[in-house]
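The other protein chains are all here in position, but one chain of the complex has been omitted.
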């Protein structure tokens, strides 16, 4: 068993004392693709931002997040900045707004290389950017590098975002709903691109989505999140075929669009849950990580 | 996040509202009662410091400062109300019309509106004063007219947003006439914007009145006005700074009050309707 | 953002380019002692032959232009370009002996021919009504280069006195082409430069025939705002305040050892004028009531910081025919109410329309307050000076009361001698007094003018609020400042620094 690349333990996020995510623990190994699924509002994106250290003002994270053994929470901004883009990158959900509208594409890609001193000068930064754009399968990369974001389609922009995220050859890629804003027709190709990029770099991935099909397609292992807590975890195939937690069953049922209840109505989540989720302030979440779920012994699997 | 925003807006509304209320109350009270006749010249009590009889003392004419301050508040509120009233009465219909009219007409109206921007209050007041002579009326009209463009712009932006919203589309689909839409849907939805803009415009009007009075194009003596009190206090700035401090603080407090009130109200409004200036 | 900064820099560069092209009007000159005097009213142009107003002679008379005779600080006639003069028995022929060696700043010598030219030019070219004072001249002849003879059509005591004012200024026959921008005279200073909106620079006339002034350069700087004027002296931007317009602020100078304050008299009567041509001020009782209702002492105390002299008619104490008439209308509100009873003044609104000059606005507020104490309804309007006031009050006489200081010396006739003048007086009997005074002997003149002044007071032709003081503040050590302002000039010729 290889050492965990990312170890999350007791991670919680709160907005002014109001908890959003509670006592999260999981790990991602190098080369491993872990899915994090749940409805919108379940705390997935907040978790991703907490890992990156990019929580919006007013939100605070507690617990521990270790990347290759290095503690990220509470680390000085300078150190985090060195890691971001180089060790850990992120693909965002909304390609329309993730790019700076007033800056050409090329410099936006080149920037990540320049920040981390990967290229000696502007010229080679430009060439590297064009190469990175070619790498994500964009047509006519030199011309595209000179374009502004608004001149690109949504799918093209997401490829640019992925190019930026992969340009620094990170060890861990955090993908936050990378295909949700895209047409179904381009989704598959973007997912393939991510998969290939990860494979080429042997990078680990935390893949956040509400779409079970996408997660089933990409991830080897999956965590199910509900109301700020992970309620179930395990190999993708096992979780999706033999869900243990009622919420997971609900998710699965809801994603099966054709299924109706005995009265012919579409199924809703309430049917699968025995009452509202427990408040995050209460202790003892129902699920504890096990070794099977990828917990290194050092992470404490008690 | 929104919880925090509205709470912060709440503090601004509270402080701003209190300052505005103070000014308005002072103005209203001055109709019923002032400690002394604010324009009564009395050589025996020139330049007196604060005392039980004259709480803030007297000016070089022996006039009571508190009374002048109170009646000055009346002038301030009066000028502000009329100026903002003119601006809103012209600017709001103009903005709604420009939003609802055919594209070319809307553009034309906004260009005409931009043209007004080229005539700031001071310039208008100087021109008007040259024609009609300086006075409160001239100042109010000048300030009001020069504030029209900001109302029209804000209202137009807000109206366009309302017009694109689903409920308006539904109303139109249901066959409601444009004017019905304007009155039933657009106006109520931009009312908040107008109130915010009015509050900010009020602050600008207070400042403009002070500047005009300083130049001698504002409220003519002996009618008390904060701007003129400031102007008259100048020559005694070093010997009796109290005369400048009192109206200076009053002007600053009123402007601050209206600005805070406007900002706070803006924060409370639906952020989608926030006008981008 | 980068481009924005670029745009701002560009703006700056444009301004630099523009400035280096257009600036440099002021003459730097060699290192000479310079004095800076702060004044209030800037001239609109420099040509007092066609433009009215006190600002031009204030700057130029006795400094750039000289007259044959001038008045000294006590109001006495003294020689200037005329060394001496003789008056014939019938008092119609004046013979002036002119100084030798005087030259104009354009290089031409000053001769009797120039004097003839100047006098005749008043009659032919001047457009201001002050020129009417020269109508009495029948002929002017150059007997020799240094002897001038002037024949009057009738005896006139007033004429020689008028020759001390701007109409007596001596012009060069070759230097009247650009009077508005380039004045040429024989005075101790020559015109240097004019930075419009800011200052006029006078330079020492090195070819001056008399004793040369001490300062190589005198800068007259103009401040519309009295407080800015005060601050300029306080911060050392100027050395002298020529006329203090905010006497309430004098304390900051009197209590400061760096400064000296000079207080003298002027000939500027602050007149509360009554419009006798329309109701209710056509009623003598109303006018008298107003005079009784005004507490003049309190008025001067409040609006002019107690500085100034109370006068009872249009004659300042410095004139020989002055009599104290201040007791004629004592402050008596009850008497005022009594007089007003039954008149229509109590039921109408009196329009007090004052120019927006410091003393008028300040005193107007006091007048309004005091008149309201006796039950009159007064509405004060402030009119932009000069234009709006001239149009409304002066030309159209659309007013009930106004306040203005008449600064010209010996201006009984100018202000009250014409029924069409804005004061709407010019009673025939009054004009008879003036005419008799002008034609008569010195004793007759004094007697007649005394009667005229009394008649003005009896008729309540106006109310005389007070006589403006001459208030000058200067740095310690500056000498030769005029104690009294009894001429049209701010005389700079004797200025020095000890």
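Every chain is named by a letter (A, B and C) in the order it is written, and numbering of its residues begins at 1.
Convention: a contact is a pair of C-beta atoms (placed from the backbone, for glycine too) under 8 Å apart; a residue touches a chain by one contact, two chains touch by 3 or more.
One rule holds in what follows: contacts and distances are computed from a predicted model.
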| item | value |
| --- | --- |
| Hidden subunit of the complex - UniProt protein name among "ABC transporter permease subunit", "Sarcosine oxidase subunit delta", "Phosphonate C-P lyase system protein PhnH" or "Ion-translocating oxidoreductase complex subunit D" | "ABC transporter permease subunit" |
| Contacts of the hidden chain among displayed chains | A, B, C |
| Among C:87, C:143, C:228 or C:279, the residue in touch with the chain that has been omitted | C:228 |
| Full-complex contact with the absent chain, from C:79, C:180 or C:480 | C:180 |
| Hidden-chain contact residue, picked from the options B:109, B:210, B:243 or B:269 | B:210 |
| Residue among B:168, B:181 or B:251 touching the omitted chain | B:251 |
| Residues in subunit B touching the chain absent from view | 111, 114-115, 117-123, 126-127, 129-131, 203, 207, 210-211, 214-215, 227, 230, 234, 237-238, 244, 248, 251-253, 255-256, 259-260, 276-277 |
| Residues of subunit C in contact with the chain not shown | 1, 3-4, 7-8, 11-12, 14-16, 18-20, 22-26, 28, 42, 44-45, 47, 50-53, 127-130, 180-181, 195-198, 221-225, 227-228, 231-232, 234-237, 384-388, 390-391, 394-395 |
| Hidden partner interface residues of subunit A, rising order | 49, 52, 54, 56-58, 77-78, 81-86, 89-90, 92, 94, 97-103, 108, 111-112, 115-116, 148, 150-151, 161, 164-165, 168 |
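What we mean here is this: only the chains that are shown with their structure count from here on.
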| item | value |
| --- | --- |
| Most centrally placed chain, judged by C-alpha centres | B |
| Rounded Å distance between subunit B and subunit C, as computed from the means of their C-alpha atoms | 43 |
| Distance from the mean Cα position of subunit C to that of subunit A, given in whole angstrom | 87 |
| Rounded Å distance, subunit A centre to subunit B centre (Cα mean) | 51 |
| In the complex, subunit B residues that touch subunit C | 39-41, 43-44, 46, 60-62, 129-130, 133-135, 216, 220-222, 234-239 |
| Interface residues, subunit C side, partner subunit B - complex | 225-227, 230, 234, 246, 248-249, 251-252, 295, 297-299, 301-303, 305, 356, 361-362, 364-366, 368-370, 380-384, 388, 392 |
